[in-house]
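Omission of a single protein chain aside, the complex is shown with its protein chains in their original locations.
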């Protein structure tokens, strides 16, 4: 009788997830396994909510965003004070369902829990394999994660689009892009989309610097500026004691709107108008959920497909406690441990490359 | 010596503006005119800020969004209490510059001012022709305005994209779309993009109805709902005396965010969870400036090109006080008077067509 | 018991077909009908090959190109010598299946046959309604057909794309576009995509004129030329007696390749090189099946949706022998007779508009 493998997708969805699922199912069935999908991540494990996945279920799904088995942020280990440790329940469910192995597709949270289950639950349910997933590209242990390429292209296209309207109105346009802790999407979309200022969480920004750049652009005849800002950006507080960091501490997002208001005020008060009726205007927008949506790019479809195909191969080879990972052009296995714990943020030299293009270095 | 024609673009930019400018310049030069562009709409007229436009200036510009001559919302007639009537200044500038005629490309505001200048300033500067422009498609006297088709496609693509992520998370996604007074973009993008609820300014909405539809969808196994809402939507206040219309009266925008919060609360309090860990979630986003940006669709490039070509023809034929307009597949001339005064809102029967597709009629 | 309505799609597929089918099914079920789809056009009628269409079957299909019920070019009336008249078989099948009415979605051929069945078969099976479909936009009785807008955008994007590569290599690029008898797609895509020469079947072209335009462009420093040519274009034969019209008479297609070879030869023999190593090069390509494929634009989704919704309404109102049609912004009913017999070709004044932009008029 065929061994049963469970798969789950956890956390925010990323374009390419369905390509991973398809890869696991096609190669899994070929290798003689039965593949079952847990509905909505760990919640599906806790509720033993599972459905078999056939070749027909995964036909052509690599073209679609999202995940056909649903996702959630339900944890099995306590993340906050007062939360219950439900990992034993999870293990009990996995065993009751008669699973041979579990493939967890997710980011820092999901893989972290998979790793704890693998380590803490050793002897109980050790047959765990991971697939790295984060649209933010901030996971260690892999060159790139799927979803990131699609997201960068979507944000780049938005920046491309905004050039003409921003220029026609002589405005400053601030575009808030995903990235709580790492600025990868903002860095790459900003470079590719020709933003004039790029702000990432890794480097605290100085509001005065922004004003200076925008001013210099206006004065040199470039009457518009596009600013790409990651949602997790923070301001240098030392220089602004009384109004330190008026965004970001309470909630994510809002950094764009904050810069908008202050910048429009600053420009109006500090800049000479080209003609009396002219109004200095700043506008902001957040790309939000658009960055997750829609058809994956070729890059993400292929990366997803290869990761899926190789994840089930890891199961087949008994390489548990590992995840599949991209290194150069190869798919390799690394331990789950390598991927979790710290985030892969933008290194200084990569940010400095962008600064060269912005004329800031 | 060639007669000088001035052109200006006023109000928010719309994809297709550059195709209009190109059409005027190419056909204008062919007919023996010199074409000059006012910088930033009426502000350019008031400041006699003008530049000649050559064939080289307009080469391939029909592919780009925005307007190469800039735009502004500077009025020449008082719009609010305390504003000065500057129309005499405008006429003086037009005459001083030695212009034979002016082509005003704009919406309700710009064309309204052009019409007043034509009527009030008769004898002073009557040689005025208009080109209708509004991304909202709410201008009378023409079947469609350019920019609208591009905007609908952008909003449709956003809705298409959001389906997979919304579905994967079993959410309600509320997408706020342009349209202060008319719901054209929301209606067409909502129908084309498969929204499950479409709210337009023409028909006040009832929050309870939204809850009911979302509930029924969840109960019938459709665990996600996409709501397309025009920024200018208003709530039926009679039914909600204590929290009537908490958005919209003070400022535009915000209707999406308002529905989001109340709907998530309502769902959480009134719906049975499919499993204990499940969270009912609503999210909202505003498409904002993305809807104006980027390369125009073929429809808008061709409509813009034909309008431009025919606008200068109206000048050539001395048909002043008129604007060019689309009727069926023809470009015709209508009086500026026909276009201004009232807005072209979505007729009941068009909204009812949408309701059939939503299963609501 | 609910009345049964059959629908069929015939001829080449066009983006928007599924929106029509969805419109018929959603509104049909609402009005109390059972909707059944014939598989592969008239072939499905002849073979009584039919399947019921439910709301679930048509969910979100308006986003997809093609037709979920298949299509074919199988005729029921003889089109060529030796073909059998099978219309009596078709009527027998329609009656045997107990259909109340038939909605035929198709072009000149399919609607022509529907019209003959309606007229000749009166008393036998008169309950026939049509929906106009042709990607070529050459059907009479309607302002536009669905699929055309998508096709124009695809061809425009191809022309947009080809600009940079053509320019970098200083080439002439000839792009062959759909259109056997009418040049609508080529005209609009050519205008929107900035082609420098536009050739349509309605106006025979002169090879010498093409050479002259390309030559003048090279000489004025524009070292590249893009030619949009409809597949059905014919050459003015009088001027080229020995090599008259070496394409087109035997088979469609090939006109692009023919121009390519002769033009490269002509340029090489007649033009001065800018430097010794320079090679005059012409390249051609045919867009082919790409023009039919993929997700419909908003325009085609909405036009299709409205046509479908109104087609079943015609059935409901007993308006047989008619088809739904777009007039301005309204969907109206016209007789099938109006649509068939002659094609709607590009009128001279529309082609002349294009010539103005090409600097040729």
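Descriptive notes on the structure:
Order of writing sets the labels: A, B and C. Residues in every chain begin at 1.
In this text, a residue touches a chain if its C-beta (ideal position, glycine included) is under 8 Å from a C-beta of that chain, and two chains touch if they have at least 3 such contacts.
Everything numeric in this text was worked out from a predicted model, so none of it was measured.
In terms of the touch definition stated at the top, the absent chain reaches A, C within the entire complex. Checked against the hidden chain, the listed residues A:305, A:323 or A:336 yield one contact partner: A:305. When you scan C:5, C:286, C:315 or C:346 for touch with the missing chain, the hit is C:286. In the full complex, chain A touches the hidden chain at residues 22-23, 26-27, 30, 60, 62-63, 143-144, 149, 152-153, 156, 160, 163, 188-189, 191-194, 295, 297-299, 301-302, 305-306, 309, 327-329, 353, 356-357, 359, 361.
Residues of chain C that touch the chain left out of the display are 9, 12-13, 17, 40, 43, 46-47, 49, 64-67, 70-72, 74, 154, 157-158, 160-170, 173, 275-279, 283, 285-286, 288-290, 292-294.
Following the convention adopted for this analysis, only the chains that are shown with their structure count from here on.
In terms of the stated touch criterion, chain B and chain C have no partners in common.
Centrality by Cα centroid goes to chain B.
Chain centres here are Cα means. That of chain A falls 33 Å from that of chain B. The centroid of the Cα atoms in chain A and the matching centroid in chain C are 42 Å apart. Among the residues of chain A, none is in touch with two or more other chains.
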